[in-house]
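What follows is a short report on a single structure.
Complex shown without one protein chain; remaining protein chains in place.
Here the chain labels run A and B in written order, and each chain numbers its own residues starting at 1.
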Amino acid sequence: MILYILCFILFLVGLYGVITRRNVIKIVLGICIMEYSLNLLLILIGYVDEGVAPIVVRETMASKFVDPLPQAMVLTVIVIGLATTAMLLAIAIRVYKKHGTFDIREIKNLKG
Amino acid sequence: MSTGLVVLLLIILAGVAPLTRRYLKGMAGWIYAVFPFGGFVYYLSLLPRINAGEVITERFSWIPVYGIDFSFYVDGFGVLFSLIVLGIGTFIMVYAGYYMKPYPMKGRFLGYLALFMASMLGIVVSGNLITMFVFWELTSISSFMLIGYYHEKPEARMAALHALLITGFGGLALIGGFVLLAIPYGTYELSVILTDPAAIQNSNLYVPALLLILVGAFTKSAQFPFHFWLPGAMAAPSPVSAYLHSATMVKAGVFLLARLNPVLGGTDLWMILLTTFGATTMVVGAWLSITQTDLKRILAYTTVSALGTLVLLIGTGTKYAINAAIIFLLVHALYKGTLFMMAGNIEKMTGTRDITKLGGLYKYMPFAAVVMGLALVSMAGIPPLLGFIGKELIYEAKMYAPTARVVLIAASFFTNVVLVFLSFRLFFDVFKGTEPSYEKKPAAPSLALIIGPFFLVLASLVLGVYPTAIATPLTSQAVLSISPFIEAITLKIWHGFNLVLGLSALTVLSGYLMYRHKKKVFIVADKLNIKYFTREFSRTFTTSIDSFLVFAKGQTKNLQHGYHRFYLMTVFVVASVLVWTMIWRADPIILEINFSEMPLNLVAVVVLIIAAALSAVTSHSRVIALVAMGVIGFGIAIIFIAFSGTDLAITMILVETLMIILAMALLLQLPAYKIYSDTGARMRDGLVAVLVGSFMMVMVLQAGTSQLGEPISEFFKEKSYTEAFGRNIVNVILVDFRALDTLGEITVIAIAALGIYSMIKFTKNKQV
Partner (left out) sequence: MLIAPILLPLLSMVILIFTRRWLVFQQTFSLLATIMLTVISLTLLLDINTNGIITIQMGSWPAPYGITLIGDLLASIMLLTTSFVAIVVMIYSPGFIDRERQTAGYYPLVFGLLMGVNGAFLTGDIFNLYVWYEVMLTSSFVLIALGGSAEQLRGSVKYVTISFVASIFFVSAIGIIYGQTGTLNMADLAYKMRTWDDMPYINSGLMLFFIAFSIKSALFPFFFWLPASYHTPPVAITALFAGTLTKVGIYTMIRFFSLFVVQDVVFWKTFLLVIAGLTMSIGVMMAASQFDIRKILSFHIISQVGYMVMGLAIFTVNSVAAAIYFTVHNMLSKTNTFLAGGLVYQRSGSYDLKYLGGLYKTMPFLAILFFVPAMSLAGIPPLPGFFGKFFLIKGGFEAGQYVITAVAILVGLFTLFSMIKIWNEAYWKKEPDDMPEPGPVSKGTLVATALLAAAVVALGVFAGPVMEVCHAAALQVTSPEVYIEAVLGN
């Protein structure tokens, strides 16, 4: 149960970071935190009480395994998240070099 | 094949004209005129078959799924109209070819003219509502191009825009109306629709269909209150005014009403709407024409008035009214085409078309004066021209009108008096009277410029003198097409002494008196205009466009304000409202929160993660933030281990390490964070976060508790070792069961790497 709460709080904190912070880097961090919470969520969905890691060894019963599919999905999501976050960071740095600030309010484009 | 072929040939001409004009030079108009003339002769040759009661149809399959065909339907009315379109079109081509000589881009001009001709012909001979609509919109577009011919002048662009917006609006209404109209029939073919009026009239779609179609017809035919675009369209060169804005395009609305009369007409609503709008337009047009001084604007307002008359007649729908409508259509096309061409000639010869700056032209161009004089006689409704027969029939129609006879007669009388007045004015103020000093000495218009007006007036004269022999064969079948239960009246120029003749005489007399006292008339009219008619529709239209633009600009600033945080917030708030709505629409929320089983060490990890997350978001030092991110990552990895996700934990730790190293490397070059956000908004932001976070929570809890079916992963557990030969099921899923996901994942990494690389490299090469 406590993990649900963790999941909730992480999402909250990340979201708060995304919408309160004007700093591009902070927004990136916020998004990362939200992603963590998301991963946790997927794992929780696949969890079986008293479950064991889904690795086939002779003595374990298949029914005892936690659901492996969400784990596989999380792996994919983590990796994709890494790639895209790195992208966003790179863009943020370029923005900084261009504008000398991370403040999105200062770099906003009025007409955009 | 051949009815459609004429349209096709004209379209080809439209494409060819801009390319060949420069080689043909001055002969271009004469050569291009062969196309419409050939069409004219062809349609004339159809007349015996039509008069024998035949309807000539052709059909090419186009969108068979919806029963939309490219089809043609030539009946008496269609043939009459196409003769007008092609006949006048022939002369206009000749006229325009010469008239446009001094201007640039005349090839394109003649091309648009041909395109217009093709589409106008298309409207009148099409046998399918959709075919008709295609041509209908093409006339709007080609008219836009023609009105905006002097496109470097702002007022020409404005006039073109107005005309297009008004007719475009009408077009949109019209297509809506057509769709509704066709629903009861399941087809857009006129041959089916026209024979079965009951199907639509008994349906509740009748009223909306009728209203929409009327909007389409009224905008095109410049009915009040849409009339203002037509005088504005006088910004176009004279050949355009002569052709589109008097004889043809503006009649398309009238044509449509007449065409659909068998299916939509005959109801009270039809009659009331058409007579009201028609009569209003007729009177308003006539009234506004009195005080105009620009030759073309005078003619434009009388055209508005004439269009009102036509709509009124079709709406009245009696035997006399329909007959009068057909005759008047022809009459008006003949004299108005002439007058516009003459107005163009006068402008060309004198450099002005302001009637107050004209006079005494007779001695320079006597022949032209006679031609114009005859056309004016026709307009005034004086024998022996066809105009007389037209006007007599109109009076007769009013006398036999089902309701409101007195009002209608009075309105008609007023209109005709104004027409007589204008006829006097246009002749005597232009050709007689004192001669102002012209900039250059006026010369008589050359052959190409006068041949059109001459032949049109000649036609008016011949038809007027021999109505039974020549005019009746043209019009008798047309009457039947409009209303199958009405017989054609035998046209006569002499009706004997009767009330109508008396009325005619009175009209002419009053018109003359009005001209005699024109100064007083102008003073009174101006006074009335200032007092009651200050509203200029075109200006109102312009201001409403402007205020719409201001409104749009304001709203755009409100919506697309550029504040990124608020974009994100809008997304989140709307998203959570939507999802909460869905949760609320489902069963009530049951949360089974059970705090009993909480391993203490897990609690410790969780608290640590939360603390780290908070500091990551709030700290002002980037090193602390990064370390905090690391703590979160590792903490979650621990949780993964606790939840039997060993692979995950390993990946997580790897990714986390990589990320932190990367971020450190990138960020350490930069200065410390500055405090960017203020405290005032934090409460609100926190609230948004709670709103969104909480629905996620609820949904996750539900998803965890309410399993509806067995997960597909049972299959993986079973087959992983036996068929895919891997013990680690997660790995097997990634590389075998769902290998395509992994392929995509790798692609993402490759693309991101390429992106980061090129972004960094680009900096070195080029500072944009």
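Following the convention adopted for this analysis, contacts are C-beta pairs under 8 Å (C-beta built on N, C-alpha and C of every residue); 3 or more make two chains touch, one makes a residue touch a chain.
Everything numeric here is computed off the predicted structure, so don't read it as measured data.
The chain not shown here is in contact, across the full complex, with A, B.
Contact between subunit A and the unshown chain involves residues 18, 24, 27, 31, 34-35, 38, 41-42, 45, 69-70, 73, 76-77, 80, 83-84, 87-88, 91-92, 94-95, 98-99, 104, 107-109, 111-112. Although one chain is not displayed, its contacts with subunit B can still be listed: residues 18, 61-66, 68, 104-105, 108, 130, 133-134, 137-138, 140-141, 144, 148, 151-152, 157, 160-161, 164-165, 168-169, 172-173, 175-176, 179-180, 183, 208, 545, 548-549, 551-553, 555-556, 559-560, 562, 564, 567-568, 570-572, 574-575, 578-579, 581-583, 585-587, 695-696, 699-700, 702-704, 706-713, 715-716, 719, 736-741, 743-745, 747-748, 750-752, 754-755, 757-759, 761-763, 765-766, 768.
Please note the rule applied: only the chains that are shown with their structure count from here on.
Chain centres here are Cα means. That of subunit A falls 50 Å from that of subunit B. The touching residues of subunit A, counted against subunit B in their complex, run 1-23, 25-26, 29-30, 32-33, 36-37, 39-41, 43-47, 51-57, 62, 65-69, 71-72, 74-76, 78-80, 82-87, 89-91, 93-94, 96-97, 102-105, 108-112. By the touch criterion stated above, subunit B contacts subunit A in their complex at residues 560-565, 568-569, 572, 593-595, 597-598, 602-603, 606, 609-610, 613-614, 616-617, 622, 625, 629, 632-633, 636, 639-640, 643-648, 651-652, 655, 658-659, 662-663, 666-667, 670, 673-674, 676-677, 681-682, 685-686, 688-690, 692-694, 696-697, 700-701, 703-704, 711-714, 716-718, 720-721, 726-730, 733-734, 738, 741-742, 745, 748-749, 751-753, 755-756, 759-760, 763.
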